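Report on one structure; see the data block that follows.
Heads up, one of the protein chains got dropped from this complex, but the rest are sitting where they should.
Each chain carries a letter (A and B) given by its place in the written order, and its residues are counted from 1.
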Amino acid sequence: MAAVKQTVDQVASLEKYKHGFVSDIEQDFAPKGLNADIVRFISAKKNEPEWMLAWRLDAFERWLAMDEPDWAKVNFPRIDYQDSYYYAAPKEKVGIGSLDEVDPEILEVYKKLGIPLREQEVLAGVVGAPRYAVDAVFDSVSVVTTFKKELAQVGVIFCSMSEAIREHPELVKQYLGTVVPVSDNYFACLNAAVFSDGSFVYVPPGVRCPMELSTYFRINAENSGQFERTLIIADKASYVSYLEGCTAPMRDENQLHAAVVELVTMDDAEIKYSTVQNWYPGDPVTGKGGIYNFVTKRADCRGDRSKVSWTQVETGSSITWKYPSCILRGEGSSGEFYSIAITNGRQQADTGTKMIHLGANTRSRIISKGISAGRSSNTYRGLVSAHPKAKGARNFTQCDSLLIGKHCAAHTVPYIEARNGQAKFEHEATTTRLSEDQLFYAMQRGLSQEEAVQLLVNGFVKEVLQELPMEFAVEAQKLVAISLEGSVG
Amino acid sequence: MLSVSNLHATVGEAQILKGLTLEVPAGEVHAIMGPNGAGKSTLSYVLTGRQGYEVTEGGATLDGEDLLALEPNERAAKGLFLSFQYPLEIPGVPALTFIRTALNAQRKARSEKEITAPEFLKLARQKAAELKIDFEMLKRALNVGFSGGEKKRMEIFQMAMLSPRFLILDETDSGLDIDALRIVSDGVNALRSPDRAMLVITHYQRLLDYIKPDRVHVLAGGRIVASGGPELALELERDGYDRYAKAA
Partner (left out) sequence: MSVAAAIRTRDVGELPSRRDEDWRWTDLRGLIRVLPAPSESFAGTLAAGPFDRLAIDHHVLVNGGDARIDVAAGKKTLAALRLVSRGAGAHASRVTINLAAGARLRLLESYESDGASVCQTALTITLAEGAALERIVLAEDHEDAVSVSQAEVRLSPTSDFGQTIVTSGARRQRIETRASHPGGRASARMDGVYLLAGKRHADHTTVVTHDGVDGTTNQLIKGVARDQARGVFQGKIVVSEGADRTDARMGHHALILSDRAEVDAKPELEIYADDVSCAHGNTVGAMDEEALFYARQRGIPEAEARAMLTEAFIGQVIDRIWFEDARRVVRNWAAERLRV
């Protein structure tokens, strides 16, 4: 068994990265390495229909012909794709929705992470407290999805991707790979070949999803990659708010997380997608270990007046490389991107968004707050483009970077392409350090240096935190503080 | 002078004016009061010809001449002046250059002779002094970095320089302290004459203490719902717009 034993006491002693514990859970692994047989193995493990296997094998063929990209401002040793496990699942066969059959160790993991998997735990709170449904993905598989019945009553489908492929093949076939094509990029292509699980959401026309949906991703196994795939479809005039959270144990070797998220909005529909990403960032001094977070997230605003809003709080991972984007195809559709990216220690982040205005009167708004500390590097990279037909397209971008310390780096790389005379793009960016005057002012009033930094940083990121669902905003604010511990002084 | 009949106008998809009728004879000052969103600013933009304000029915004439068929600058040359609620900043164009360009364009449109530079400067100095405007300010880019009060004073200065026949004051009192309000009102009152008329658009009665109207109209729901003498403004100040909002 690959998992390393660690006690709960050790967990409590982990100050910096409190989700760094490893759980000893019996698991099934696919043999190490990557070839067409592994792809077949994954597909067979999940009892997939023939068309799905064909899709995966096609992706694998294409992937073999592609080269790893190198344009981002990140540095890392070449990844050995043969030295990783592409499938890891808890051993017990998990009955969908039957929580009692889930390995108690797994339940313990989620309890430690503060994720409610028992519906009554959520309900036990104060009457009127916000409720949210959870899909828990543990390494390669979804272990449980809560509140499915209640959601089904209003027609909302919320289940694991594996289940969707079996139970809703017509929807999966219709939408999978239509936003992020199989060979879109190197990592998305790899994902298409070996993706293990993820969440699937379909909200029918006119339905406002009655609760927040969320997926909680956990990488546990050693030497394993996680390749989840999420697909959310908001049909006409529907609304859904979705949140994903991610953690992983502290390990010395790097683990690859190459997810794909596809969102589709039809006429008048809206998806609000929030991410709190706290994968293990690696050792703050040596930079050893940590997750490579190479993710492709894209929304296709197909319908007129449809809307997608991405909010992300990126504090973890040793390398983050992601650009949640919006294709604004529908007339009057709009896209938003709110981001907080914090790097400390030896972390590297290259993140931003693409707002591609294709339809008339489309709108987009980008608010990005980057904070670099330690010896980290933090890059905002973004594209705003208006095509000749996108008359009346509007974009506003505000892109601020804060530097804490002498050895970190902050970069801003916006691309702006206006291809018609009726588009209006505005972009502002600033790079500054934490103001000593403000720090002194706060400390003179009695705050410690750490408290003062926290206070000022909270002010800096407030605009983005406000976009998160309330209960997560509080959590995210704590995360911001933890991520910057030890960065001053 | 100004005659508006059964005016209907849309902004985008929204119908804002729904059959507005109004007569303002030469020599008179009329006030238009009304709740927020009644269509007060829309009326001023429709009369001056702003893009995006679509007239769907009805008409408006100035001295019998159809206003709606004219370009904004042609209406200005006919003597129609709008004092903007939020005057625009024009970076890179000194106020004096802007006003002289406008004055000569209007004169040209009326087949009058252009004003000479010395004549123009003399006039500008005189009017600036009357309005207590620092002449140096007129050399700066128009309205750029000016306070709210300075911008409003600059509107009145342009009004004095261009000497229009029909004046529309759109919320001219907003953002003004008492001293500025007095200076601005004095400037406006100085322009009162038997061959000029004014339409004073305001939410509050306060401005009408300084610029005394002959008639007061209540605009609600896109139409004039009540008209009366100056006492109507006082009544509105006391009782609010609720009664009229309902009537609309």
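Throughout what follows, a contact is a pair of C-beta atoms (placed from the backbone, for glycine too) under 8 Å apart; a residue touches a chain by one contact, two chains touch by 3 or more.
If you're wondering where the values come from, they're calculated on a predicted model, not measured in any experiment.
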Which displayed chains the hidden chain touches across the whole complex: A, B
Candidate in contact with the missing chain, chosen from B:Val29, B:Ala76 or B:Val218: B:Ala76
Selected residue (touches chain absent from view) among A:Ala409, A:Leu447 or A:Ala481: A:Ala409
Touch with the omitted chain, as defined above, among A:Gln174, A:Thr286, A:Thr430 or A:Ser448: A:Thr430
Residue, one of B:Ala109, B:Ala190 or B:Ala226, that touches the chain absent here: B:Ala109
Hidden partner chain, residues of chain A it touches: 71, 388, 391, 401, 403-433
Chain B residues that touch the omitted chain in the full complex: 48-51, 71-73, 75-77, 81-82, 84, 87-93, 98-99, 101-103, 105-106, 109, 141, 158, 162
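The rule is simple: only the chains that are shown with their structure count from here on.
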Centre distance in Å when chain A and chain B are each reduced to the mean of their C-alpha atoms: 54
